[in-house]
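Everything below concerns the one structure shown next.
All protein chains of the complex are present and in place, except for one that has been dropped.
For chain A:
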Amino acid sequence: MKVKCYIQGMAAISPQSTFEGDVFSAPLVHTDSNLLTCMEPDYKPFIPANSLRRMTRVLKIGLTTALQSIRDSGVEAIGPIVTGTGKGSLQDTEKFIREIEQYKETALNPTPFIQSTYNSVNGLIALQVKGTAYNNTFVHRGFSFENALLDSMMLLAEGASNTLTGAFEEMTAEHFYIKSRIGFWKAAATDSRQLYEQLSPGSIAGEGATFFVLTGTPTSQSKAALTGFKMLYKPTAEKVAAGLSAFKEGIDLVLTGRNGDSRYEHFYQQADVLFPGVPQLPFKHLCGEHDTAGAFGMWLGAQILHRQQIPAGWFPMLKDIPATAGRILLYNHFYGEQHTMMVLERV
């Protein structure tokens, strides 16, 4: 199969001011609490007030980002809807577990149970856009968004005229604590701007929603093309190197999922060796580490290609920032287990 698709529209809600306006001119948002939280927009233009009241954060950011990406694309009839989420609605899951305990399994409100279902965001999007085509949700940690992307490219190859493809993730205080017990986060409070200088076990947490409208053929609206794609499950260092090497041709910028975690930094260091002299941008200080951070990386790469500009203000830790790029390699992995590589090109 020919791995190729075009980004027709995109939107991101993230810890940065990425949702509307001239996003690249927005100042860098940072944290020193090891947790980057989403900057939430005004949802009223997107979601009716009566629905909004019942929805938890991940449902709101997921649905709103999806709708914004459709607006951005100019596409009127949305085809298949495919998403990825590692953890789904944590807030609703926690709420329902707690209520079962608290009310001793009686007189429970079903809303958090319904919303805890991993495909509930997809169902909401379908309802709102009256999308009756194919609808699927992938839930595999650092492969969640990437499987949704693969599925979308397969759908385009099978004849779909477009797909709405995205990812969403939320972090809650409780889940942040749970993951701190098994070393997901740095033990010491870290300034997110110094993430890459503070090599130690763990990273900083993040969250966000990112959606794209994809097409199989380019249009005058196309913002970037995805021309290379690879997923590697628990690979050896050699397999990572071989995977990266296969994408060497013409790359003039490497986006990496570097996250300051000393335990898995060696994988990213292979990119340093294989791409000498090619500038690199790390993106986890912008969005934090989470299962679907790769979707944010793809958004950033596509924005850079579309605008032909790199937001220098977002990278105060780097001395030399190139003015622009034409072909970008994105390499990300989730705690050393799910490795993903993508090539993005200017259209």
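Here, a contact is a pair of C-beta atoms (placed from the backbone, for glycine too) under 8 Å apart; a residue touches a chain by one contact, two chains touch by 3 or more; residues count from 1.
Just so we're on the same page, contacts and distances are computed from a predicted model.
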| What is the missing chain called in its UniProt entry, if the choices are "Beta-ketoacyl-[acyl-carrier-protein] synthase family protein", "ABC transmembrane type-1 domain-containing protein", "ABC transporter substrate-binding protein" or "Aldehyde ferredoxin oxidoreductase family protein"? | "Beta-ketoacyl-[acyl-carrier-protein] synthase family protein"
| field | Touch criterion as defined above, residue of A:Gly123, A:Pro279, A:Pro322 or A:Gly336 at the omitted chain | value | A:Gly123
| note | Given A:Glu174, A:Asp191, A:Asp252 or A:Glu265, the correct residue touching the omitted chain is A:Glu174
| query | Looking at A:Tyr6, A:Phe143 or A:Phe296, which residue reaches the missing chain? | reply | A:Phe143
| request: Just the residue numbers, please: which parts of chain A touch the chain that's not shown? | output: 1, 81, 86-88, 96-97, 100-101, 104-106, 108-110, 113-114, 116-120, 122-124, 126-127, 129-141, 143-144, 147, 151, 154, 157-158, 174, 177-179, 181-182, 231, 233-234, 337
